[in-house]
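Note that one protein chain is taken out, while the other chains of the complex remain in position.
Chain nomenclature is as follows: A and B, assigned in order of appearance, with residue numbering initiated at 1 for each chain independently.
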Amino acid sequence: MANNKKYWSGLDELDGTEAFKEIQAKEFQEQIPVDQFLADERHSSTTTGRRDFLKFMGFSLTAATLAACETPVIKSIPYTNKPAEITPGVANYYASTYYDGMDYSNVLVKTREGRPIFIKGNTSTGIGAGKVNSRVIGSVMSLYDKARLDGPTQNGNSTTWDDLDNAMSAAVSGTGRTVVLSNTIVSPSTVKAIEALGAEHVQYDAISYSALRMAQADAFGVNAVPSYHFSKAEVIVSIAADFLNSWLSSTLYAPDYALLRGPERGKQSKHFQFESAMTMTGTNADVRTMIKPSEEGKVAAGLLAALKGATVSNLDAGVIKSINAAAKSLNSSKGKSLVVAGSNDLATQTIVAAINQQLGNYGSTLDLERPSMAYRGDDASVSDLVKDMNSGKISTLITYGCNPSYDLPNADAFNTGLAKVKTSVCMNGVADETAVRSTFVAPDHHYLESWNDLSLNSGRIDLVQPTIEPIFNTRAAQESFLNWSSSENSDWYTFLRRQYNASYTSDAMYSDSDWNSAIHDGTMTGNDSPESPEYTAAIDTTQAERKVASVKGGAFELVTYVKATAGSGNHAANPILQETPDPVSKVTWDNYVTMSKSDMDSMGLNTYIAQEDMGSVVKVTVNGKSVELPAFMQPGQKPGTLGIALGYGRGSNGENIGQAAFQTGEQGEHLTHASGLPMPIGANAYPLTSTSEGYTIYANYDVSIEATGAEYPLACTQIHNTYMGRESVVKETSFDSYLAEAGKKKGEASWNKAHRLNVHEDTNHDGVIDARDKKNTSAFDLWHSHPVEEVGHRWGMTIDLTTCTGCSACVTACNIENNVSVVGKDEVLRHRDMHWIRIDRYYASDFSLEKGDEEGVGVIDSYGRMEDPSENPQTVHMPMMCQHCNHAPCETVCPVAATTHSNEGLNQMTYNRCIGTRYCANNCPYKVRRFNWFNYKGYKKFEHVNPAHDSLARLILNPDVTVRARGVMEKCSMCVQRIQSGKLDAKKSGTPILDGQIETACAESCPSNAIKFGDLNDSGSEVRTISENNRAYHALEEIGVKPNVFYMTKVRNS
Amino acid sequence: MKKVFHVMYDDDEKLLVAARELVGKGIHVNEVFSPFPIHGIDPVIGIKRTRLAITSFMYAMTGLTIAVSFMWYTMISDWPMNIGGKPSFSLLENLPAFIPVTFEFSVLCAAHGMVITYLLRNGTLPGMPATNPDPRTTDNMFVMEITTDSNSMNAEELETAIKNTALFELSIKEIK
Partner (left out) sequence: MQRESAIREPLILGHKTYKDITDDVVGPIMGPAPLGWKIMITISSIIAIYGIGSILYLIGTGVGVWGLNKTVGWAWDITNFVWWVGIGHAGTLISAVLLLFRQKWRMAINRSAEAMTIFAVIMAAVFPGIHMGRIWLAYYVFPLPNQFGSIWVNFNSPLLWDVFAISTYFSVSLVFWYVGLIPDFATIRDRMVKPLPKKIYGILSFGWSGRAKHWNRFEELSLVLAGIATPLVFSVHSIVSMDFATSVVPGWHTTIFPPYFVSGAVFSGFAMVQTLLLVMRKAYKLEDYIHIKHVEYMNIVMIVTGSIVGVAYLTELFISWYSGVEYESYAFINRFSGPYSIAYWTMMTCNVISPQLFWFKKIRRSFVATFIISIVVNIGMWFERYVIIVTSLHRDYLPSSWGEFIPTATDVGIFIGTLGIFLTLFLTFTRFFPVLALNELKTILKSSGESYRNKQVK
């Protein structure tokens, strides 16, 4: 140690005093109580040493880390005792029937592991073709609506069924009038159940047809809606009747109508349409004439006159011209024609009845022997009821299967009356407008949970059977009726069975073979009691003609119509239907005022709707009541008329009818009024209707409209209306020119010429090489491509543009079958709808490049004008999905080979390989690929619209189809899951796949069989035959992508 | 026991002249340190042309072979797929689609292979110590290195010979 100095801490140390030594002895001034600590028993008893402690530390740390990385475990519980009929992974189908007071369909319910996931038409035993429409297909969604009531409620608070029953039995048996208000009940047993209650029964229909019925009663003594047979009608004249979409039982008419449209049989039905707003039916008409609603009666009268050979007056020349044309073709096919009118005006319907009688159509194209049991609602008695309620004459009101507080034209009066009723009970499944105003709510089962028997026509009973245990604590309405009545048997199922077998007891539950086969088919023959109408009785139309002639119209007239997706309002909370574009306007999630371009221009409203081009809001006022809605430019809309769809503006007082029923904003949040109430979608148009002679007229002949200056975004899936003269996209012709060249080989007829490209060789052997030397596109190929023919299956499709009505049933079916994400209004607004199949709707334009040449208009201007549809355009509906090209441009460009061609001709998408460069979508000429921009099933923006978000709605997802992850591309797979299962079935049965054994969701749901699916390499298959038909062509043939989807030239009988 | 002469010049041309002169006298110049390439010095002090270019060509060929054979293996041999109906039957038919990648990969190999060779051959690698006798040689000075052991002349003769040139500075080290 270099340093030998010593430093003292003080003099004490230097002196080495005792005191200092003592202190120095112990380092610490105070004793640390180690001994006491160790002496403590509890410590000695513990076994945890330092090492253990560290082990625990280490373990817990690792455990925590691992837990953090672990993906959430979803438990799946196996059946402890498996139901005999359920095999996991195999679907069961149950025959049932859909009826909501409007649509009536025999359906097959597809269930997987005991949950219904898909509704399809019952084509084998259903009425007629047994087809369905968008609304019926979408109805499965409403089963999984978490807004459905869980048990009965009293004044909004939940109660027990017993309390409810006691209260109701007392009320029903007590003094004072008890009235059951319902939609038209077509179920014999339910009617009996209601009768058991011993109460008055008033029926009404959201969309009333009582005038039509009354006209039949006056003329032929049968107070019922006739049964229409469009399958026999070679000439159809429809005066504002949207019979393909919403008029009466349209699900039955659409397939029949299609039967006579295909020109191959050498004939084609001719369809005249007189209407104000462009309806789906109107877009399919051969001759469409624009009239004002106030002229509907005059047109009918004019038609009758024309048929009698008289001259038609007091209408526009154009209208008269088409009336005469219609009369001419009607006369030429007496007994094989049909005239229908949508109006609920007695005079009009009387005249129409007279026309049909004059043409001898009764008994052939429409009959009253077995009339429709539907639409027996009576406007008059409902208004009486409302009066009585307001004057306090009603003590108990039971509303069943209807929502009068919303859809009665005089709903306000009804509501005030309802408040005066002592005991009111509503049987709707959700706390809707009527339910919240009633004392009690006795929620009924969803139709997929309940038993019922329905009879649309005498002689036939269709059965409704449950396909799932009731999800909520609900009870069949009929059972409630029985409970509240004095009848000893209160079990609805037994009651129902006893209607068909009086001696039924629960022992015979499964042993009744008749019943079992009826349940299997979903139908049975009922006792047949045909009416005997007097078709020959002369109809005096003078009164009616005078009346219709006297109708005056104002500056603006309003028609209300029913949308293919919204129905009468009962589908408001159905996200899948809300996002299915309207077949005509292609607008989703919204309600709007349809107007003609000329009117909008004169009012200075925006006629071009796109992401940032918003609709201009207008205020439509009808004697005091007014609604504010965005205006939408609708080609084909009669100038001076407005159209507003019914069935919107549900839940306007914040009733919890389902979260999809309300407007969502840019972040997917529910938009709210200043009052804090959520904003309903659209506005309720029922109050805007008018009445004449006690009948509700779904139009108003004098309304005022003003621009509010406000703007409102409309989410439209197609913002461009015309096909810009691109003949290789859409090919159409008139029936006459078709007939002229019907015999020609494929690719030679002028209306379906094979696309030929110029080549630099003398192909026509005229010695010179010039513009006349051409070759078919098939002759051009860059490379020695993969074989296509005779290499096993080649799945393909044919789509007939002639019979496609644009109804969009295929779109809804595809969305449900393939778990297509619902993305909500804001995303659709950004042109990001996810639909795998869409229906391109093209309007004809007055202008063309040729016309431009003649008129000396420049090319640029010509193109500009070609973007505008004509005032009353012809319309083409073109279903467009992945064309499964054999030379798919999308496949070549994928860097990771995530989309490749299967050896069965499918263009297949490998989701888990996709990295989402979107190059394929850019390079797809048909723009059918869809990209998952967000995590739709998890991202908060979609919580109110996307079913995958809540645990209940998620049950609708098809377990056979992947729910696509964020950032991957998706597109039509031609329902590859169905192809695979079809192949498995064939394998099991050891037989080759028969044509039609496998069907895609779109083909299967198509009411008019326009879409057909099959194996193009099967020489006998229907698709193969059709693909060789001379109407068949490939869209965009000249770009040589060789699709497996064929389109059929549209033929119009104009 | 040898002597190392570091002859410093302040201009490349002076060095060049000097080098010629000394070499003319049969003196062997070991090495020249300069801040930039002095054109024309190589033949004087007997530096042969480098063969880097040839190596780069060999690398390119390797790259080309690898690229083509790999693409043949993946696209045609191992797992042929029907991609947009394009042929996946033989190398020849697919070749057009392979050209870009083949080219790029060849260039990749050529460039990188060559640079790596260059660095290794030079012994210039990350963190290597600098060996220039005087820091100024990377700035504006030019140094010629001459050693006794590589020359028949003795130190004195060399020194006089060097001194005759237009040198700027001379440093002499003795190494055991």
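Basically, contacts are C-beta pairs under 8 Å (C-beta built on N, C-alpha and C of every residue); 3 or more make two chains touch, one makes a residue touch a chain.
Given the structure is predicted, the values throughout are model-derived calculations rather than measurements.
Asks: Among A:Phe243, A:Tyr926 or A:Phe1013, which residue is in touch with the absent chain?
Replies: Only one listed residue reaches the unshown chain, and that is A:Tyr926.
Asks: Among A:Lys146, A:Arg832, A:Lys851 or A:Arg865, which residue is in touch with the absent chain?
Replies: A:Arg832
Asks: Among A:Leu149, A:Val421, A:Ala749 or A:Val1041, which one touches the chain that has been omitted from the display?
Replies: Going through A:Leu149, A:Val421, A:Ala749 or A:Val1041 one by one, A:Val1041 is the residue touching the chain not shown.
Asks: Identify the residues of subunit A touching the omitted chain, counting contacts across the whole complex.
Replies: 610-612, 718-720, 722-724, 726, 729, 827, 830-833, 838, 840-842, 859-860, 863-864, 878, 880, 889, 892-897, 913-919, 921-923, 925-927, 929-935, 939, 965-969, 1035-1036, 1039, 1041
Asks: Suppose we count only contacts with the excluded chain; which residues of subunit B make the list?
Replies: 13, 31-42, 45, 47, 49-50, 52-53, 56, 60, 70-71, 74-75, 78-79, 81, 83-84, 86, 94, 97-98, 100-101, 103-105, 107-108, 110-112, 114-115, 118-119, 121-132, 135-140
As a working rule, only the chains that are shown with their structure count from here on.
Asks: Can you check how far apart subunit A and subunit B are, centre to centre, with Cα atoms defining each centre and the answer in Å?
Replies: Here subunit A and subunit B have centroids separated by 76 Å.
Asks: Can you check the complex and tell me which residues of subunit A touch subunit B?
Replies: Residues of subunit A touching subunit B: 783-786, 885-892, 894, 897, 900-903, 1042.
Asks: So in the complex, the part of subunit B that touches subunit A is made up of which residues?
Replies: Where subunit B meets subunit A, its residues are 81-89, 93.
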